[in-house]
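A single protein chain has been omitted; all remaining protein chains appear in their positions.
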Amino acid sequence: MATLQFGKGIILKKSNNTINNSNNNCNNNCNNCNNNGKSTKENNSQNIIEIKNVSFYYNETEGLPAVDNVSLNIKRGEFLAVLGHNGSGKSTLAKLLNGLLVPDSGEVLVNGLSTKDESQSINIKKTVGMVFQNPDNQIIASIVEEDVAFGPENLGFTPKESRERVESALKAVNMWEFRNKAPHKLSGGQKQRVAIAGVLAMQPECIVFDESTAMLDPKGRKEVMDTLLNLNKNNNITIILITHFMEEAARAKKIAVMNNGKISAAGTPKNIFSDYKLITDTGLALPQPTELLHTLKEKGINVDVSAVNTTDCIEVLSKLLLKEKEA
Amino acid sequence: MIKDVSFGQYISKNSLIHKLDPRLKLFLLIAYIIFIFLASNAYSLLFITAATFFILFLSKISLKTYFKNIRMIIPIIIFTSLLNALYSGGGTLLFSYGFIKIYTSGIYRACFMTVRIISLILISSVLSYTTTPTDLTDAIESLLSPLKYLGLKNAVHTMAMMMTIALRFIPALIEETDKIMSSQKARGASMESGGLIKRIKALLPILIPLLISSIRRSYELAEAMESRCYNGAEGRVRMKEMHFINKDYFSFAFSIVVFSVTIILNILF
Partner (left out) sequence: MNLLEVKNVSFSYNKAANKKERKTKNKTDNNKYITKAAINNISFSVKNNEVIGVIGHTGSGKSTLMQTLNGLIKPDSGTVYFKGNNIFLNKKELYKFRFKIGLVFQYPEYQLFEETVFKDVSFGPKNMGLDEENINKRVTEALNIVGIKKDLFSKSPFDLSGGQKRRVALAGILAMKPEVLVLDEPTAGLDPVGRKMLLNSIINYKNQNDAAVIIVSHSMEDLAKISDKLLVLNEGNQVAFDTLNNVFKNRERLQSIGLDVPEVTKIMIALKEKGLINNDEVYTVKEAADIITNTFRGCCND
């Protein structure tokens, strides 16, 4: 067999997870992590993550960078969607955010801490949680509650504290009644919610969803989307959603479009989806309602194309047709 | 079909044995095995076998379920019995045919060995039927914990983590194997026919994808674990605490009595 390459799976250079001595003192102020901005006094900056001129190569000797001189600030409490075709570098970007990968040049700051600083590795991973694509490959234990406890156990919480965290995390994703089940008996959406609970139990300030809905059916996708919208709204957790589904991105507050390792555009869903050229050039698609509006515009009808969901689209078209009827 | 293989033998019941601390259960199992071997005459062996049956009764699992496990080792029992029957001389000659001679002591030895093997299997089944694989892993980890003082802390933890992950992924891998087999069958692969070499060759289309997907899984799992602040044994505190309760002390005392009586019977007769 020729050389096996597991795509983005193999990390050629990854941060060395050295033993973290600051483990215990960071546990103490963790309970108020969710009241964001208060957790660390020196960090009342409104950006939770700052990406500064970051480049990353999977293979430095040959080939193009997977992430190419990207700069982006992510505000506290924001809901950011990252769009891009396969191989556009968006998953690499995701892994740079919590220090799974470390930039070759530039810097990623989480609450002002650089991911290059190995002594802060645990602190950063605790602040920026990750939910991955394949629900099966991120659940570690054979029982739901034990899996959710994995994070708190690693952080060295007392059994009592861990229990409390597991309970509140499982309740937040509506999986409390499944706490004694084996993960492989659950549906895809349920497994993904367990994975979210596993991250929540670390009480992160930000959660990155790396194509976490890609392998789910519509029902599972809805479950995950409802959960993450709820976490964003009610727990004020910053959400970064990497997805191929335009309808999901349309629900975000802000969209960043990646292409060839660069961020080619960033803006509100309305802004992004009104730009037909951008969408086609970067290998994306439009949500069906927006596609309808764009098609009408192409046919010479003067219509506002910025509606990104069905309700808005109906409104725009109703107004348009009514006006024409009256005229 | 592969899917029918159920993993782990745990049978959920609300019994005293189920509720015992898994560490104690594992420890006592080892002790019972040792004492079954130590029982050197019919009285002591029958006594410890009776105690074993009493434990089976306490586990609330039907004898039929237990004896399913014995069915599988019947060939071994027959083989050892025959060897014992044929090669022990002494007592009166019961049967002779050419060079085959069977004495009463041979029959006695054969019965003795059979009872001993059956007791061993039964007592071992108690552990596997009444303890979940996860509990068992935890028990092994804590029983090995003295090794930590020999500077092997990480080794013990790593072993236990490996077992946990293996238990978690066995169902997934079984399912995956099944799926890959079906996919290759849909491409006309046949796995049932042909000579040995042809059959081994026919396995490649299944083994290679399985291997590749396992490697991919392990990378993804490693990333997920790292993202959840996994750092080996360092600073890790388990949520599940194991405490000895009255039931445990009682069972421990009961077993000590059984072991003592076994030894006394050994000495008396």
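Quick notes on this one:
For reference, chains read A and B in written order, and residue numbers begin at 1 within each chain.
Assume a contact is a pair of C-beta atoms (placed from the backbone, for glycine too) under 8 Å apart; a residue touches a chain by one contact, two chains touch by 3 or more.
Computed from a prediction, not measured in an experiment: that's the story for all the values here.
Touch, as defined at the top, links the missing chain to these shown chains in the whole complex: A, B. Think of the hidden chain as still there; on chain A it touches residues 1-7, 84-87, 133, 180-182, 184-185, 187-188, 211, 214-215, 217-220, 244, 246-247, 283-285, 287-289, 291-292, 295-296, 299, 301, 310, 313-314, 317-318, 320-322, 324-325, 327. Residues of chain B that touch the chain left out of view are 1, 3-4, 6, 8, 10-13, 61, 65, 171, 176, 179-180, 182-190, 204-205, 208-209, 212-213.
Heads up, the rule we're going with is that only the chains that are shown with their structure count from here on.
We define each chain's centre as the mean of its Cα atoms; on that basis chain A and chain B are separated by 44 Å. Residue ranges of chain A in contact with chain B, taken from their complex: 1, 4, 6, 9-11, 17, 19-20, 23-24, 95, 98, 100, 122, 125-126, 129-130, 132, 134, 136-143, 145-146, 149-159, 162-163, 166, 182-184, 195, 198-199, 202.
Those residues of chain B that touch chain A in the shared complex are 132-134, 164-165, 167-168, 171-172, 175, 208, 212, 215-217, 219-221, 223-231, 234-241.
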